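Okay, here's the structure, questions in a sec.
Every protein chain but one is kept in place in this view of the complex.
On to subunit A.
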């Protein structure tokens, strides 16, 4: 028999009280852990998507939102494809790569998929050449391109370039490049024939898994997608790779002037918006934590206080048998410690489980357990429990031991 076993036996004798007393802390920890997991993974996902995006300027329809862009949602409207030519004709300095995109929803073997129309770089370059513009590779004239984003035709040769550089050098009109998830769903591989919009296409290649929306897309030639979806010469977005951040900065007002009916968004704006949302979520999670912990701590303090009141004669008896005030204090602090640890650990497990389910389902991000966050949450719960129990435990230690002789 020792302090630990006395605490443990007392806890075991009142399991419902234990659960009830620590429920608020448990739920607080679960909420915190779940929100933090989703937030952190959301930040990572944004960072990954931005990295994969490659472009540092987006030209979107006036009414489109970033969600429309990421979700390949056409409800945001469309842009005339001729904007691509207009951008070239304007001879804006610093433009290195222009990639128009048109997203169209369709079905293949009862699977809903998004077909993204893209213009191969060989045709873009031909257009540029035809327009006699000299902006491509014109890195020295602008004086800004210390870090060039220009990639060679060789680098754009394979379908994987769509992932790495957001462009492909050549794409026949009867060829498609398939995202990893869609390829798995359709069970197709390179050189297979897949029917889209009632016509057969040859699979040029399967993209590696990226963890982004690209996994669920099929890439085809822009003009074929326009023809088959009867969209006309339109696109949903034009991705522009500027040669450097300074160029991107000066490009925006020029592009806004050039395309007054379009929305020009820079990556920095995207980052700021997404980071702002994530920061808001992070702050919200701390507010939730604070509220839950205050309520949970107050609840536990009340419960321990009642426990001290109920056990006054037991406390007096223990003191009569030789327990010191310090021992009595440890008896209640030890109980709080166990409750805090248990509530923290179970809350953490619940929170992580919730994040694993809710993350992909509601926020569209895959979540993996964060050890540091989880440990911090358990420690925090334990700390709150100890602080909550401090005063009642101290009061118990100061009880008059002669209470053991009274009928209480």
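For this structure, a couple of remarks:
By definition in this document, a residue touches a chain if its C-beta (ideal position, glycine included) is under 8 Å from a C-beta of that chain, and two chains touch if they have at least 3 such contacts; residues count from 1.
In the analysis below, contacts and distances are computed from a predicted model.
Per the UniProt record, the absent chain's protein name among "Osmoprotectant transport system permease protein", "Peptidoglycan D,D-transpeptidase MrdA", "ABC transporter, ATP-binding protein" or "Cytochrome b" is "ABC transporter, ATP-binding protein".
Of the listed residues A:80, A:325 or A:360, the one in contact with the hidden chain in the full complex is A:325. Against the chain not shown here, subunit A presents residues 1-3, 5-6, 9-10, 12-14, 313-314, 316-327, 400-402, 404-405, 407.
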